[in-house]
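Only one protein chain is missing; all other protein chains are in place.
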Amino acid sequence: MIFWILLAVMTGVAALCVLVPLARAGKAQARADGSADEAVYREQLSAIDSELDRGLIEPEAAEAARTEIARRLLAAHDKNEQQHQTTASGGRLKAAQVFALAALPLFALGTYFALGSPEEPDQPLITRLSAPAEGQSVDVLLARVERHLSENPEDGQGWSVIAPVYLSMGQPQASARAYANAIRILGPNPEWLTDMGEALTMANQGLVTEEARKAFEQAVALQPSAAKPRFFLAIALGQDGNIEAATKAWEDLLDGADETAAWVGVARQQLAQLKGVPSHESAPNGPSQADIAASQDLSAEDRQEMIRGMVNGLAGRLASDGGSADEWSRLIRAYMVLGEKQKAEEALAAAEAAHSDKPADLSLIKDTASSLGLSGS
Amino acid sequence: MTRKQRRLTLIGSAGAVLAIALGLILFALNDQIVFFQSPTDITQNTMPAGQRIRLGGLVEEGSVEKSDNAQVNFRVTDMANAVAVTYKGILPDLFREGQGVVTEGVIGPDGVFVADSVLAKHDENYMPKEVAEALKDQGHWQGGEGEAN
């Protein structure tokens, strides 16, 4: 409401700025004006006198200047005499008043309604962040906690609250940092250490890094029976290519495990894989000679799995770093071989987008697609 | 002096000053203008050695070599051809491998471009406009034009 009142006040004052002089000037303007230029010339005359007094100009120059200015003064005077009768017509006045009273507010309000958003309130960051938590989006809550933490960076509890939120929102890096802060302030705790390790692992696309491994080891040291950190440590050993140790770790973990736990299946699968595969070095990026050799020995299912892993690796790399038209074609072909038509189509679209500016590459990709029975966009 | 003579003096001196100005401008436009060239232009045309030019393109990845006394050697490429550049001085903040650059100088007798200035601008999105357009011609760059503020 107060908004509309202020709007009206502004409009009213603006209209008055026009109306008041219109009404008043008619009466008060009897005073003779128009002598402004005469005043200038008189001043110039007196300036010449004072300069002459101080000997700044020669007498004859002063005399010449004086005649010149006097001539101007007379001319101005004559002109002002002539112009002095002002013409005031009622019609003009009425037109002006209508203009101010009706056209001004109508035009202003009309334009404002077309451009403005009167129903939109101000949203200063402070008030948005301190509004009641009910019905707020996760973003707002998250920002509020973040703000709180940036002002009170030593609030360990706060960090521990926000850490899992980050993880669930797909920000593992931030989550790991928050866990690290919580641990730094409130001391180590096996759950936080484990979650931090998990976050770090997620941040590295499933690779258990040195940092993550340390976190898991610390968690195990604090609580030797905990399954989750051990599970990740076993994965880490597998990733390092340390088959023997990994096998042992999985066996230890499965020994006396609760068979209903969700991870048990994965653990068994991992163990089976390790046992079926002779010692080799893990190659996260591309298949090595050994990989290919190994794949000959695998069962059909396992081979499918391995190919899928490689394809996913390729897809991830192309998505993040881009690649040549050849590589994209290979990916599309691989998806078709694996029977994933939808993914193949997605890859095709991505490839076309990535090479839209290179006609030669584009036609190569299109050829591949049409040979596989796919139609590009 | 009569009125006419006065007017003639005024017009004459105005004409003289304007003629001098025009002469200076034409002379300077003839002599002091620097043409923009891409590495391809340079390799294709045989520019007379000693002619000042502006060379623009991308700093070739891995080509930047620094030696002592603030001497820097690098190559400027437009993805088709590359020209070796040598420069003594402080590189601008935004000079990076793989980024756009405009250098001004002359081509030495050995074909190495001796730059006496290397340009950078205020904005990290800024691509010198000549470079952007030259690269577009080559089809190597797409991206938003930096908004001018």
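Letters are used for the chains, namely A and B, taken in the order the chains are written, and counting of residues starts over at 1 for each.
Basically, a residue touches a chain if its C-beta (ideal position, glycine included) is under 8 Å from a C-beta of that chain, and two chains touch if they have at least 3 such contacts.
Simple rule for what comes next: contacts and distances are computed from a predicted model.
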| item | value |
| --- | --- |
| Among "NADH-quinone oxidoreductase subunit J", "SigE family RNA polymerase sigma factor", "Sugar ABC transporter permease" or "Cytochrome c-type biogenesis protein CcmF", UniProt-listed name of the chain not shown | "Cytochrome c-type biogenesis protein CcmF" |
| Chains in view touching the one left out | A, B |
| Contact set of chain A toward the excluded chain (per top definition) | 2-3, 6-7, 10-11, 13-14, 17-18, 20-22, 24-26, 29, 33-34, 36-37, 39-41, 43-44, 47, 50, 53-58, 61, 64-65, 68, 72, 76, 83, 86-89, 92-93, 96, 99-100, 104, 107-108, 111-112, 115-118, 120-126, 128-129, 139-140, 143, 147, 150 |
| Missing-chain contacts mapped onto chain B | 1, 3, 6, 9-10, 13-14, 17-18, 20-21, 24-25, 27-29, 31-36, 54, 66, 68-70, 88-94, 104, 122-124, 129-130, 132-133, 145-149 |
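Keep in mind that, in the parts below, only the chains that are shown with their structure count from here on.
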| item | value |
| --- | --- |
| Chain A and chain B, separation of their C-alpha mean positions in angstrom | 35 |
